[in-house]
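Every protein chain but one is kept in place in this view of the complex.
For subunit A:
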Amino acid sequence: MNASKHRAPGIEVCQLQYRLKAKTILQSLSFRLHPGTITALIGKNGAGKSSLLSLLSTLALPAAGSITLAGIDAIRAPRKAREQIGVVFQTAALEPSLSVAENLYAMAYMQGLRGVRIAERLAELMAELEIEPLGKRRVKTLSGGETRKVELARALIHEPPILLLDEPTQGLDPIARHHFWNTLQRLAGKGHTILLATHHTDEAMRASQVMLLDQGKMRCLAPWDELVKTLPPVRSRLPALSGTTQDADRHSLHTVLALGEMLTTPETSS
């Protein structure tokens, strides 16, 4: 991956609005995400996380506002902008009846790679993500964790500077999630701008910063520690926990409850 590629800004969104039929899904969203960072996008179901990722993936058009991906206007030049992004969807986007290598070959070709470069890139990527032994296996025979890794390989095939991930660890066991996150952190270290929607607070803690969406509005964009400081005291009683429960678990549960209460109370500040 060419580091100079990442001198360009990552994701810039300005006054973004999105409506689906008569319903406003996202309103006046503005933010800037820098290269080398992982941003965890959190919020309740229906907060607008997937809609935001669809807009950034050029799969939907906003009602107003602008999106700039690695310096390219995604609304005026969507094809050029698509070259800058790799997308991992909530559910698999691979052809299940074909092998991993065939899927990746096809996507490399679709992304403009040709000739020996395809084989080189495939070998490079499969080694990096440790999926070489899966090459000949059909996608439908892979486990959840293996599929997510292949999905990530598909998204990275054309070396995009930006990665958009919609709940990529959904359904993965804790060990597979841990490995997946190690890979993401390695990629961020190389300069990728990563935006990832998640429901897991432990994942949000590992990210460089957290973007909290609530009813289509951004309530906060800050590192996890700063977000936690702004949380109101929990009004509801913490459920009884066994004596062996660690303080960290208690803290985590407290945070989840506080977040939940914050999202159910009317907005006071953003």
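Rule of thumb we're sticking to: a contact is a pair of C-beta atoms (placed from the backbone, for glycine too) under 8 Å apart; a residue touches a chain by one contact, two chains touch by 3 or more; residues count from 1.
Here is the rule we go by: contacts and distances are computed from a predicted model.
Asks: When one chain of this assembly is omitted, its UniProt record names it as which of these: "Monovalent cation/H+ antiporter subunit D", "Transport permease protein", "Biopolymer transporter ExbD" or "Recombination protein RecR"?
Replies: "Transport permease protein"
Asks: Which listed residue, A:S57, A:T169 or A:T198, touches the chain dropped from view?
Replies: Considering the complete complex, A:S57 is the one touching the chain left out.
Asks: Can you work out which residue in A:L52, A:A70, A:M107 or A:L129 touches the chain that's missing from view?
Replies: That would be A:M107, which touches the missing chain.
Asks: Have a look at A:K49, A:R154 or A:R177 and name the one touching the chain we're not showing.
Replies: The single option touching the absent chain is A:R154.
Asks: Taking the entire complex into account, which one of A:L98, A:A176, A:M205 or A:L231 touches the absent chain?
Replies: Counting the whole complex, the residue in contact with the absent chain is A:L98.
Asks: Which one, A:K21, A:R79 or A:K229, makes contact with the chain that was left out?
Replies: Hidden-chain contact among the options goes to A:R79.
Asks: Going by the touch rule given at the top, which residues of subunit A touch the chain that is not shown?
Replies: On the side of subunit A, residues 54, 57-61, 74-75, 78-79, 82-83, 85, 87, 89, 91-98, 102, 106-107, 109-112, 154, 158 touch the unshown chain.
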